[in-house]
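The next block holds one structure in the form of structure tokens; read it before the comments.
Note that one protein chain is taken out, while the other chains of the complex remain in position.
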Amino acid sequence: MASDPTPLLRVEGLRVSFTSDDGRVTAVEDVGFDIMRGETLVILGESGSGKSVSASVIMDILDRPAGRVEAGRVRLGDTDLLALPRAKRRAINGARLAMIFQDPLSYLNPAYSIGWQIAETLRIHATPGINPKARTVELLTRVGIPDPEQRQHWFPHQFSGGQRQRVMIAMALALSPELLIADEPTTALDVTVQRQILDLLKELQAETGMSILMITHDLSVAARMADRAIVMRRGRVVETGRLDRIAASPSHPYTRELLSAIPRLESDKRGGKSPTTDGPPLLEVRDLCKDYHVAGRGFGSARAMRALNGVGFTLMPGTVLGVVGESGSGKSTLARVLMRLESVTSGQALYGGQDILKLQGSALNRFRREVQMVFQDPFGSLNPTMEIERIICEPLALHPDILPRRQWRDRAAELLEMVGLEPAHLSRLPHQFSGGQRQRIAIARALALNPRLIICDEAVSALDVSIQAQVIELLADLRRKLGLSFIFITHDLPVVRSFADDILVMKGGAVVEAGDTDTLFANPSHPYTRDLLSASAIPEWMSQAVRASIA
Amino acid sequence: MAIFRRSFLTLVSLLVLLILVFFLSRLTGDPSYLFLPVNATPEARAAFAQANGFDQPLVTQFITYVQNMLTGDFGTSLRQQRPAIDIALEAFPITLKLAGVTLAIAIAGALVMGSLAAWKPRGLVDRTVGLTSLAGASAPDFWVAITLVLIFSVSLGILPTSGMGGIAYWILPVIVLGLRPFGLLVQVVRGAMIAALSSPYVKTARAKGASETRVIFVHALRNSMLPVITVAGDIAASLMNGAVIVETIFGWPGIGGVMINAILQRDFAVIQATILVTAIAILILNIVVDLLYGVLDPRVRAA
Amino acid sequence: MMQLNLRGATAIGLVLGALSLAPAFAQDAAKITIVLPEEPPSLEPCDAKHSSIGRVVIRNITEPLTMLDPQSGEVVPMLATEWQQVDADTWRFKLRQGVTFSDGTPFDAKAVIAAFKRLDRTDVVCNTKQQTMGGVDLTVTEIDPHEVEITSSKPSPILPTMITVVQMSAPSMDMNGASRQPVGTGPYKFQSWQPGQQITLARRDDYWGDAPVITDASFVWRSESAVRAAMVAQGEADVALIIAETDATDPKMDYAYPNGETTRLRIATNVPPLNDVRVRKALNMALDLDALKPIVGDEVTRAEQLVPQNTDGFDAGLKPYPYDPAGARALLDEARAEGVPVDTQIDIIGRDGIYVGAAEMLQAMQAMWAEVGLNVNIRMFDTGNWLRYQNRPFPEPDAPLLGQDQHDNLLGDASFTLFNKYHSNGVNSMLWDDQVDQLIIKGENATGAERTQAFQQAFRRIHDDLAADIFMYHMVGYTRVGPRIDWKPTIATNSEIAISEMKLAK
Partner (left out) sequence: MSQIDHSSTPLARPAKGRGTMRILRALVQDRAAMIAACFLVLLILSATLGASLLASHASGVNMAMRNAPPQLSGGWAYLLGGDNLGRSLLARLVVGSRTTLGIAASAVICSMVIGATLGLIAGLRSGIVGDVIMRVTDVIMSFPALLTALIVLYLLGPSVANLVLVLAITRIPVYLRTVRAEVLEIRRRPFVNAARSMGASEFWVVRHHLLPLILPTLLTIASVDFAAVIIAESGLSFLGLGIQPPTFTWGAMVATGRAYLTQAWWVTFFPGLAIMLTTLSLTLLSNWLRLVTDPNQRWRFAKGGK
């Protein structure tokens, strides 16, 4: 495809450093790559690998003054972008280069209508012959927003996640740029929507002949999009080439590690079913319903919204139940209801024969000891002002009769070791840890009281793939050693495949399919389950190449 | 909907306020000492109390007050011997004008300076603005006012000392009155702008090719307005109660001076009338602020 | 920082100059502006004793029948040309002829009757009657259109003095509420009142007396003394009434003049230890009041009685207590030895702003008393609360209190002071002394030398024998007069400003 010998964009010897607590840290070192006209280059890497920083340099949107370009050149055609004065540099953005981002809700300005924001690009680069208004509607139509005449006056919060990303794309494509940088454009979206967006990008590329620089951590996305790929690790490029070739013969150990996630995700081997599946169930949930009352208090009619609709399941001791669903499916509400963070409208949840939804006082307290929760957001779920020791000991302090205070410190150290961290970390603050490490801390906290059941609400969703795998491995390990049960809530089917014994698929507050994991993956009966499965699948050519290379 | 609810609740607090003012202000002493000559006899005081209804039980007085209020009679000023509400309504527009202009200038100044300060934290603008706002917060306004009069009017002779009139007459009062609001607002703007400038949509704007000016004043500023409006609303409310020092020093007959004098004179009808007027103004202001939230942030509008 | 300010100021000044934003100060030759400390609450003639009203009204808009000459203290003719006493209760006044009110009504006996009626209204608080006539009721009858007879309910040897405070307002004036547009016979007529901003008067062409020079006068008000002074310095005003001593910095413009006010601390003479005359004398002797003069103004003079010179009853022979801390200590020791509780804490009931430097004065006095071993504490109040302590029934009758006080007697007769302040039944009195009571009553009912002597004896007993007060100063006022006009303030200026007396400077 790329026959033009001169690249559209050439990055050479890029070095970027950042100011941090520990002085200046180099975030990107000697990074270089070319993008040809009309081609799609994928930068694969995990968070902190420097992939987004590189894109920021190209777009001149690096965080300043913390970030600084120390060396290197970025050439667009014949122009050295880094040498341009700011005004001239800015004139290129939006016109020749454009960018879309991971989280369109926060990357769209909440205060302006989407039509205004799209037209803004056109107004900034006032081009004769283009009527901003008409062009806006045209663009919205093209990216598949229904009723664009009306909806151009809507604000970002009034759209769904997928539609917002479409709006982003419309905005980026307003002036038919030569290069579109897409920074994790589908990561925050539900899997089914992900695929639609990727398809849209491909179509548009075919129409306009633009180049795409796609930044992702997700192999399946890379596999769908890439002509060529580079793999980044700790600020350096460790691998460059056509993606099929990389998949077939990875040269860097890290690439191999990355690729090895594929078979693991697809394997049907789990952490070994626990033998204690007999006897009375640990938790028996029957016909849970939860209504939310929307609209203002006081005046007016309160509208009821059903978040849970007759949900029921049985959890045996020592087993793992995966709850899968997209946003709005009610899966998080289920977790919050079971944790007694919210009330229910009707239904029962029997734990050890008692309805936990009616527990009060000391009985509730005993229940809280035995059931713990791990939250999705490893950054939000730890109080930023507390040292790790205090965080881990908080449950002990809340239930002071379990362990005498002088043993807390040892217990905390023991727990940290259990989740693979060092006891020396006890006096640190949460911000000194990475996302994966924080999630381990959250798990250590959940383990402090020797619970019988841990509810994980999207506990690995915010983590990089390789970290995801590590955390799941840790959970599986804990389950083996401690005989724990888990309710594992996620939007990502493949993640639970290796871990869950049974799976519950939820949609719109109701269970659409439930069953044994192997059966469900092998023979999904509900169309929604099938959709979910196919959307997140890795293309066959890639799995084969990977399997071949590893074998 | 929320607005109605809010207005209703504010009306309740208005009522509570009036009751409190009525009863508590009568606890501050017998006005006859202030209105009768120092050699007045006890009989003369009794006659005075009777003529003004102060001899009645407080509750009876309050009922009479409310009854009269419903017929549009807000009481008569002891000092000026004319309807108290006239006195309040004469003074209020002046306060409103002065406060309005001052606040508008302070907000505009704070938006520009605060944005520039946030654009380069610890830069020259930031440090200057920080120092100014601190000085504004800690310098007593009567001191600033008189010092400015001495410098600009007496020593330099370029501005009138006081009084109401053309633009020149506005400069000193607006500076003195605006110093503290500016200092407060500039910090709020700075804080909000630092957050806004590091928010993702600013990157989007830059990626679109927007100039830094556009990024600051079109994208970030609009989103920094909510806290600014909140604080500006609070400031406006306190200015509604009058800018006593500025009003008295510069001879602007605003409601603050009227209220203070009425309090010191135990002129109860005027105290009640002025507080009623300012409280209603604050009520309206709060509603306007709520509406502004909606205008500035479409997400609030939807809720 | 100061330098920076000034440089910045200059820059702004240049810009302003260029834009000519600076207001035009040039005024018409015969128009003047007077800046007062406060806005009058009304312009009600019957309340003209209220000095903020009197300053605008008296002798500009309305005039009385008789007038006190500020220089001599004599009663001189105004709208009455001559008068004579008919009997103890009755006086006859001949009215000036050819006088009209500014609304065209002729000034005659009926108008006088109407003006006195205004004084008796009950719907408005007319302080004039309360304050200066006490319990005396006056009845006016017409003899002929140009002569009236005034009868008082009890003998009034000084009736012509008493009626100097009664302003002759036009019969046409509304009787409801306090007037805000008075009509009188004076050389000026009320023109306009922009509430909060200014009151303007215009010269009358049909005035009965000599036509004044000033054609138009406007009154404005600023509560801040420094601003009032600055306005005259800037040419924005021609007279700044009552400025602080600290702002009277320009000898070419600033006049110091006795303003008729006398300051004292009233002693609760019935409460130990203050009921012991030695303690009271010690209180007086411990103070070096000459040294403290600069706090209130270098031009003040020591007071030893509560009325100023030129007052009938003033005793020029009284001498202030000398500054004698040793003597004071000796007296206190003596009293202490006899079991007087000298070391009890004595409280001053003060009022900040009663006069300039009031609070500092108390602090300085407190320090001096501390030197002789007296334990004096200051309690400051706002006017309303302070006034409670001025009047019977006193709020803390059993506490050893010193009440900060300032009294003015501009009526030229000690009777306006003595009864209220020192008689056992006086509403403001904290003195119970038979001898003083007798002297006061004797003087009030006498005339001529006998009256004068009785009052003088009363003052002598109060000061020398009883040390009933801590007498401080006959105060001075400061008023700034701009270079455009030729006028000097007098003792009466605090309560009346006769614009007709002002001339343009050559």
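Each chain carries a letter (A, B and C) given by its place in the written order, and its residues are counted from 1.
The rule is simple: a residue touches a chain if its C-beta (ideal position, glycine included) is under 8 Å from a C-beta of that chain, and two chains touch if they have at least 3 such contacts.
Keep in mind that what you see is a predicted model, and the values were worked out from it rather than measured.
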item: Left-out chain, listing which of the shown chains it touches; value: A, B, C
item: Touching residue (missing chain; options A:Y254, A:F313, A:Y351 or A:F375); value: A:F375
item: Candidate in contact with the missing chain, chosen from C:R379, C:K442, C:R460 or C:R484; value: C:R379
item: Contact with the hidden chain (one of A:A134, A:A206, A:L398 or A:A548); value: A:L398
item: Residue touching the undisplayed chain, where the options are C:V183, C:L292, C:V372 or C:V436; value: C:L292
item: Those residues of chain A which, in the complete complex, touch the missing chain; value: 18-21, 24, 64-68, 336, 339-341, 364-365, 368-369, 372-373, 375-377, 380-387, 389-390, 393-395, 397-399, 405, 408-409, 412, 426-427, 429, 431-432, 442, 445, 449
item: Interface with the undisplayed chain - residues on chain B; value: 9-10, 12-14, 16-17, 20-21, 24-25, 27-29, 121-122, 134-135, 137-143, 146-147, 150, 194, 198, 234, 237-238, 241, 245, 259-260, 263-264, 271, 275, 278-279, 282, 286
item: Chain not shown, touching residues in chain C; value: 225-226, 244, 246-247, 249, 291-292, 294-295, 350-353, 356-357, 359-360, 362-364, 366-368, 378-382, 385
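Assume only the chains that are shown with their structure count from here on.
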item: Most remote chain, CA-based centroid, reference being chain B; value: A
item: Central chain (by mean CA position); value: B
item: Separation of mean Cα positions, chain B and chain A [Å, integer]; value: 49
item: Centre distance in Å when chain A and chain C are each reduced to the mean of their C-alpha atoms; value: 84
item: For chain B, residues that touch 2 or more chains besides their own; value: none
item: Of chain A, residues touching chain B in the complex; value: 56, 59-61, 63, 86-87, 90-95, 97-99, 101, 103, 106-113, 120-121, 124-125, 155, 157-158, 168, 171-172, 296-300
item: Chain A contact footprint on chain B (complex, rising order); value: 1-2, 4-5, 198-201, 203-212, 214, 219, 222-223, 296-299, 302
item: Of all residues in chain C, those that touch chain B in their complex; value: 5-6, 9-10, 12-13, 16-17, 21-23, 39, 41-42, 44, 49, 122-125, 127, 130-131, 134-135, 177-178, 180, 195-197, 220-224, 226-227, 230-231, 233-234, 236, 382-385, 387-388, 390-393, 420, 426-428
